[in-house]
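Removed from the display is one protein chain of the complex; every other protein chain stays in position.
A and B are the chain letters, set down in written order, and residue numbers restart from 1 in every chain.
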Amino acid sequence: MKLRCAQCHADFVPERDEAFLRCPYCHSFLFLDGSQTYKRLALPASIPASRAAALLRRDARRRDLALPGTGLQAQGFLYPFWGIRGTDLQDTLPAFSPVPFALNAFRLPASKVQWDTGEDVKGFKRVDPGETRSLEWMDHPSITSFSLYAVPFYRFRFGAADSPCEAFVDGVKGTVLWGLTPPSSTIAASRRYWLLMLALLAVTAGLAGFLPGFWVPFIAANAAAVASYPLFKKTFVPAEAPK
Amino acid sequence: MTPKKGAPASVLVPVLCPACGRELSVDRGDRIALCLTCRKATFLSRDLPTYDLSYVVPPSGSRKADRYVPFWRVEGEATILADEKKARLYAGIKRLGDLYYPAFWLPRIQHFQDFTMRYALLDGPLETEPREDPVPGGIRSPEMLRAMARLTWLTHLDRVEDVSGVDVRYEVKRITLAAVPFFRESNAWLDGICLSKLPPNLF
Partner (left out) sequence: MKRSRALSCPLCGGAASAPVDSRLTQCEYCDRRLFYTGDDFIPRMVLKPRFDETYIQSRFFSGLKGLLLPRGLPSRAFVLQKARRYVPFYLLTGKRGGVLDTVKERIVQDPSRGSGAWDTQGGAGMGGYYARQQAERVSVETTPDSRVVLGDFRYLYGAAVLQDLDIPGRELEDILERNLDIAEAARMQELSSSGEIIEATVPVKRVVQKGVESWQNAGEGVSVIEMDVRLVYVPVIEIVFRYGEEIYTVHIDEIEGALLSGHLPFRKEWAILAGVPLTAGLGFIVGKTLRSTLAFVMASGGRTEDTFAGIIWVGFFFMILLSIGLNLAWLLLRTPFHIKVLPGGQRRIAQASPVPRGPFTALSGFVTRALDQAIRGGSP
C-alpha cells in the first residue's frame, strides 16, 4: 500500500499495517485515516479543575450572572479540533459533533504542543473525531496541510433539568466560553425589591390600620399598589436591550 | 492491471465486467451494475455474481417505455408437500409462473406488494427483447429470492386452504435481471405489464 506524507508529500510504503506511522523522508510522526496522513497533536492542560471553577465564578460575577452557590462540578473533556493551513488561510474547525454553541468560535491558542499518542489523560474524557467533520474541506485544493489537536476543556452544567445552562473553560489559557447563560443575579435589584415590598406592606398596613371601615382602606391600599407598580417594574424588568 | 490470483478477496472490487473486462455501468447508490455489451447484470459484492439481463416487452403494444425498472426474475419448480386431502385441493389451483421481485428500493415499497402475484398469475411467460437502455436503481441482493419464492407459493396456497402441516420445496432454476418497462402519465406511473397506476413521485 502506498501513502503520501502530510508533511513533505513524499510517497512511501509503510512497513507495517498501523495507524500511527513515521515518514521515512522527513521523519514526521503521522496518523493514518482513510488514505490521508496527518499529524495528531495535543495541547497539555495547564489549569486544574478547581482553578477553572474559580475562573468561571469570577466571569459570572463580572457579567452579573447567577451561579449556584455549591455543586458546580467540572467535567474534563479532550475535544478534537482541526488546525488547517492553506495557501492563504489558517483556521480552526471542530472535529466532533454536535458542537456546543460556546465552542463554535474557539480558536487554537498559541501554546506548547506535544504528540498525541491516543492514550487516556487523567481527568479528561476523550471525544472521538467525527467521521463527517472533515468532509467539507478535506479535498479543497487550497488546503496544504492539516493536523488534529486534542484540546482540554472543562464543562460546567447547572440550572433546571430541562434547560441546563452550560459554560466551558479552556484548560490551556483559562478562557471562559458561555453557552446557555443563567439569568442575571440581580442582587442589587433584590435589595431594592425588599425595601419596596416592605415599604408597600407598611403603607397598606398603616392605611388599613388607621382608616376606619372597610372600603376606604381597601381602595386606599389598591391605590398604593397601583402607584408603586412603576417602581417595581423599574427595579425588576431588565433594562430593555438596545435595538 | 488485474488483481493477483490467489490473493485474499479485497473489500474493494474494480467496477469491471468479469466476462469482458469493460467498465460496468452503475449509478451512485446502486449495487447492480450492467454490462450492456455482454447483456449481463453483476451484483457488486466480493463474489461478483453475474446474471443475464433481459428487457420485458410490454404486452400492450409498441409504446416506448419512459423508464426501465429492475426486477429479479426467478424461474423455478415448486413441489408441494401436503397430505392427500390438501394435495387434492391444491391440485386444482393455477400454478404460479415466473416470480418477479423488485430489485430497487423505495422507503415505502408497499406499492409493489402484490406485483409479484399479479405477474406470476399471467397466462404464459413474458416476452423479452434485446435492448441497451439504462436500468437504474438496482440495489437489492438476490440472496433472499429462494426464501421469498417459497413464501410466495405458501401465500398462494393459503388462499385456497390453510397451510398447517404443508410445506413447499422451491428449486431455483434460473435468476435473471428483468428490466420492466414503465410509462409516465400526467399524474401517475404505469407499469408496462398490468398497466397499474402508481404515485407520480415514485421514481
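Here, a contact is a pair of C-beta atoms (placed from the backbone, for glycine too) under 8 Å apart; a residue touches a chain by one contact, two chains touch by 3 or more.
Here the structure is a predicted model, which means the values were calculated and not measured.
Across the entire complex, the residue among A:I47, A:L65 or A:V151 in touch with the chain not shown is A:L65.
Interface note: of A:G86, A:G123 or A:G159, the residue touching the hidden chain in the full complex is A:G159.
If you put the missing chain back, the residues of chain B touching it would be 1-3, 7, 10-15, 23, 26, 28-29, 31, 33, 44-46, 105, 107-110, 113, 139-141, 143-144, 147-148, 151-152, 154-155, 158, 162-164, 199, 201. Take chain A: the residues that touch the chain left off the picture are 1-4, 17, 19, 32-36, 63-66, 68, 96-99, 101, 104, 128-133, 135-136, 139, 158-160, 162-163, 165, 178-185, 190, 193-194, 197, 200-210, 217-218, 221-222, 224-225, 228-229, 232-233, 236-243.
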